[in-house]
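A single protein chain has been omitted; all remaining protein chains appear in their positions.
A and B are the chain letters, set down in written order, and residue numbers restart from 1 in every chain.
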Amino acid sequence: MTGLRGARPLAGGRIQGWLLSVLLAVLALGLVLLATPAQALTPEQALRIAEGDSEERLAALAEAVAATDPATDKTLGVYIEALLADEVKHVGGRAFIVQGEAVRDAATGQPVALPEGAEDVVNNNRLRRAFEAARSALQLFSADTEERSRAITGLKESADEAMLPLIDKALAAEREPALKEQIQQLRASVLVSSNDPARRLDAARLLAESPQPATRALLIERLGTEDKAEVKAALAASLAAVESRLAWGERLGVLFTGISLGSILLLVALGLAITYGLMGVINMAHGELMMIGAYATFVVQNLFRTYLPGLFDLYVLAAIPVSFLVAALVGALMEKSVIRWLYGRPLETLLATWGISLILMQTVRTVFGAQNVAVENPSWLSGGVQVLPNLTLPYNRLFILLFAALVLVGVALLISRTRLGLFVRGVTQNRRMASCVGVNTARVDTYAFALGAGIAGLAGCALSQVGNVGPDLGQGYIVDSFMVVVLGGVGQLAGTVYAAMGLGVVNKLLEGWQGAVMAKIIVLVLIVLFIQKRPQGIFALKGRSAD
Amino acid sequence: MNTTRRQAGKTLTALAIAAAGVTLSPLALAQAGGTIKVGILHSLSGTMAISETVLKDVALMAIDEINAKGGVLGRKLEAVVVDPASNWPLFAEKAKQLISQDKVAVTFGCWTSVSRKSVLPVFEGSNALLFYPVQYEGEELSANVFYTGAAPNQQAIPAVEYLMSKDGGSAKRFVLLGTDYVYPRTTNKILRAFLKSKGVADADIMEEYTPFGHSDYQTIIAKIKKFAGEGKKTAVVSTINGDSNVPFYKELGNQGLKATDVPVVAFSVGEEELRGVDTKPLVGHLAAWNYFMSLKNPANDEFTKKWAAYAKAKNLPGHKDKPLTNDPMEATYIGINMWAQAVAKAKSTDVDKVRAAMIGQTFRAPNGFMSTMDPSHHLQRPVFIGEVRADGQFNVVWKTKGPVAADPWSDFIAENKGKKNLPVMAKK
Partner (left out) sequence: MSTPLGMRGWTAVLTAVLVIAVVVPALNLLVPPESVLHLDDFYVTLTGKIICYAICALAMDLIWGYTGILSLGHGLFFALGGYAMGMYLMRQIGTDGQYRSTLPDFMVFLDWKELPWHWAVSDSFVLQMLLVVLVPGLLAFVFGFFAFRSRIKGVYFSIITQALTFAAMLLFFRNETGFGGNNGFTDFKRILDVPIDQKMKVLLFVLSGLVLVGFFLMSRYIVHSKAGRVLQAIRDAETRVMFSGYDPVKYKLAIWTLSAMMCGVAGALYVPQVGIINPGEMSPAASIEIAIWAAVGGRGTLIGPIIGAFFVNGAKSWFTVTFPEFWLFFLGALFIAVTLFLPNGLMGLLRRPGGLLGLWRKLMRLGKDAET
């Protein structure tokens, strides 16, 4: 096998095993020469791929791939998929694909009964990579564009010079321009290690166009081992180009994490801003109201799991109004029983609400247990969307961003367009006067407090999707929400928005520089200093009182 | 007049007898044997509750089992359970309480190394015994502690060796990610020395720490991705502890960092910690322990069955529907049984006698091997590397041929030259 000597696997985490090169080289030869007639997967081959020493299994896989023609025979492809999904068992000299109740023989594909004593096939990471590479190799000539695209991406990690003929053939056969470009990149990444300096130079230049993070790793590795000066220069130039392109991804990534954190801070602080703005009450139980919202989500999740398992993915949508209502009820109860008697005594309110928070935490501990409870993400909130090769935006965070925006708009509309909002604004600006013109300030207080509490509940529902849900959930966010409110001032909602987003982004920028803890400390110190200069926050209520 | 005096006399006598009875009866009971008190010092709330609560339950199960067989020295064991709430100073306070107020004969407890270091002065000062069931960083050898968990050479070093092997992915660059306290710091110090001895350069090692309870891992995962993209194959060695693991693995899955690209091997993540996480995107990530629930041997079958029955009977949340066993549970189980055996051998609960009787104790462990307590106060343990399965269990992908003896004074730290693996009595 001539390809083997010059074959050097790609950098950035590639399989070192020479067997993989053998595997692909053999496939390449097999497909290109079409000399060996295609054979279906034999039961003996299937078994050898399923059990034994890693090296033997890889060798068996290479054989099977060489012997097969992917265009006509799908059994090997199906078998490899099953192996990757951990759906294969073996017993009595044969391998079986087990998908739930359906059992099929691996080699023939026919449904059979599963004999007694079947053992699971165990794969390690190395074997999994080999299976993924084999799958890509088989799918390279598939009729389906999606499959081909995936195959090309999969091969990026394990291509070497032995595969060149295969790649050239694929390039010739490719009709899609986008995929053609990807195959060109693949070809370049192989050729950059070629023995011929001219080819290396061309490849180095071409790689500048690649958007993949893997190319960066490859270029760094090649720079280390390259000796020809002009190729080295080309490599360095390409590396600079690739890195600047990747840097965009990184910058956007930091921005996104900052906005994500900011949206969470906004949700968390919005309710507090409303109650503080209206009643001058700093509610130390705010975190616990969030915790109640998160636990309400947990309960809804369990109800859906027990009674409506088919609709489980929708539980979050049902949990949103539930957490709002439950938290709002608890808030209203708090207000009517404790807080209204402490009107005009903000420091006492602070202490009393702290007491309430202790009681709420202990109640939850008694009812649900002291440990965290498991809140699973529904399937549409798991995973992420890859907008750039080095930037994946998780769905749950995108959802929270959207959710925070909707809540903000909802609250803004409520305050500015509804009757309740009118009363709330009136009482905030001048309680005595509002009372004089007939506003029932006591009832407005209760409703406003319940609104603030309900929003805290919504925040808890959102938090349950990104972090742990336990009795201490609120404690982690109390200081942050206070900082947002204090910074933003109580004049308008805009203050809370700016403060939350600003803090989120600044925090994440500092985190990349100094680490999470130092970032938080610096942010707190900055806020303390800012407040010294401007005690009323960013947006303040204009008034004439001296205090 | 006489009658009242007589009545007064009667009443006083009755009172005196009652008083004497009340004060003397505990003494009488103690003479007759009474119960032997066993302290359980595990966090039942706070950030470590996710890991430690189940250890309290398995300890109670082992105690029930021993009592059902007649107890120890003819006396029943009585568990004294306290909750130090993941608060390290409270651990010390509760330990003091167990030893001096409750007068326990032995304590089973602690998980984090900082909790153990907080209670160590208490146990050494009062010459009491602690059984510590969790993997730790070594660099300690107290005569008042029996370490039933793994030392670095029984967990961390074999795990990294596996990562560097072909089957493990031939990793050349390493991210050492941990929670910020003594165990990850010391373990990473040992691992750095080990990696250096294998020729890994400093530039190929990235070390990061997050505080307890940290939950936002976006930036760290982005950093790992960037580091991994800088060259050779990268692997992550995670010593993250407690419930921080849940958001870490969630973020890992959501950002698409697959085990085939950058494998993560964890030392504090077992079946219990994976309970709250969607394990489908985590298939292939690794953990290193001396026991996995998926091990197939008669002792483990018996252990898991017993646990499932106990969890159902006691209505334990989570375990009653889905019973899980893990390494620290197994270590607790071995520890309690060995202690009972040692007490029987020493015919006393006196600490010095039991300490001497513990050395050489054996027990057929659920990990499938015979566990022996070495003079180093450590157990010999087999090492298993497991990969996460989609159902939250682990597939064993590598294991040692037999049990490995512990080396608490790690050979990779220069200052340990010449140190013997034998405990020293604390200076009073």
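Basically, a contact is a pair of C-beta atoms (placed from the backbone, for glycine too) under 8 Å apart; a residue touches a chain by one contact, two chains touch by 3 or more.
Note that the structure is predicted; figures quoted are calculated from it, not measured.
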Residue touching the undisplayed chain, where the options are B:56, B:117 or B:172: B:117
Candidate in contact with the missing chain, chosen from B:38, B:66, B:79 or B:92: B:92
Selected residue (touches chain absent from view) among A:83, A:373 or A:486: A:486
Interface with the unshown chain - residue positions in subunit B: 83, 87-89, 92-93, 96-97, 100-101, 114, 117-118, 120-122, 137, 139-140, 180-182, 185-186, 189, 209, 211-212, 415, 427
Subunit A, residues in touch with the chain not shown (by the definition above): 280, 282, 338, 340-352, 354-359, 361-363, 365-366, 442, 475, 478-479, 482-483, 486, 517-518, 520-521, 524-525, 527-528, 531-533, 535, 546-547
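The criterion applied here is as follows: only the chains that are shown with their structure count from here on.
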Separation of mean Cα positions, subunit B and subunit A [Å, integer]: 32
Contacting residues of subunit A [partner subunit B, same complex]: 11-17, 54, 86, 120, 122-126, 128-129, 132, 213-214, 216-217, 220-221, 246, 250, 253-254, 257, 260-261, 365, 369-377, 382-384, 386, 390, 392, 394-397, 466-468, 470-472, 476, 508, 511-512, 515-517
List of subunit B residues in touch with subunit A within their complex: 44-47, 49-50, 53, 83, 166-170, 180, 208-211, 213-216, 218-220, 222-223, 225-226, 228-234, 243, 246-247, 250-251, 253-256, 259-263, 275-278, 281, 283-284, 317, 387, 389-390, 395-398
